[in-house]
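Worksheet: the structure to be examined is printed underneath.
Here's a slice of the assembly, chains where they normally sit.
Labels for the chains are A and B, by order of writing; each one numbers its residues from 1.
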Amino acid sequence: MTETREPALSPPGGHYTHSVRSGELVFTSGQLGVRPDGTHTAGLPFEDQVRQALANLLAALRVSGAGPADLLKVTAYIVDVANWPRFNAVYAEVMGDARPARTVVPVPELHYGYLIEIDGIASVAAPR
Amino acid sequence: MTETREPALSPPGGHYTHSVRSGELVFTSGQLGVRPDGTHTAGLPFEDQVRQALANLLAALRVSGAGPADLLKVTAYIVDVANWPRFNAVYAEVMGDARPARTVVPVPELHYGYLIEIDGIASVAAPR
């Protein structure tokens, strides 16, 4: 198991690592819309929160040598399922041709008042 | 990574693939009780929704050559934890001898007004 950290990500706010790799598999922690400097996008429109959370997800993957095309599964936790179409639109734009398996889970609330949190599982071609 | 689609499943309603395989592992998207023709079971009794969601989960696995016995982990999202016993009863009937690890997660709501959503991780014996 290799634990990695990404300077482009704000340091973990709790007892976890942003991205853990074991063999070909990469697991990320749930990513909120925290900017690299630690400030929050929680007060901004939903779309901005999604963009920052996805940027953080991709940054967490990157340190393990993985990109969007390597994602096998994404789980997105959203407050208010009415936000589903807006989430899907931003997600499609950011992910492009990558269409991993995905589950969108409505939740009553998220940490710091965020409306979106995202984690992922990826596979990279060979252990390094 | 092999992305697959199952004709017996309604096409994905968003930017995702129903089932993704990487090596021996298969990841499915969250499956709602959508019929293959795209119509919804959301207005039907809870048990009917569970049966359709499980049928979709198994269909998603099937295109990757996996069946119930190959499931390692299932996560079921349900509205109202009081539905737990009814979920477990239908699940046991459908799964039979297969008893993968499972987490049942109560949620405040689901897309299209569904009361159940299910995803899974499976392992098939050898990559193909």
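In the analysis below, a contact is a pair of C-beta atoms (placed from the backbone, for glycine too) under 8 Å apart; a residue touches a chain by one contact, two chains touch by 3 or more.
Owing to the predicted nature of the structure, the values given are computational and were not obtained by experimental measurement.
Each chain in view is the same protein; 2 are placed here, and the whole complex, as held in this structure file, contains 3 copies.
Quick note on the criterion: only the chains that are shown with their structure count from here on.
Look at where the CA atoms of subunit A average out and do the same for subunit B: the two points lie 22 Å apart.
Note for the complex: subunit A touches subunit B at residues 24, 69-70, 72-74, 81, 84, 88, 91-92, 95, 99-108, 121, 123.
For subunit B in complex with subunit A, the residues that touch the partner chain are 1, 3, 12, 14-20, 22-23, 25, 27-30, 75, 77, 105, 107-111, 117, 119, 121.
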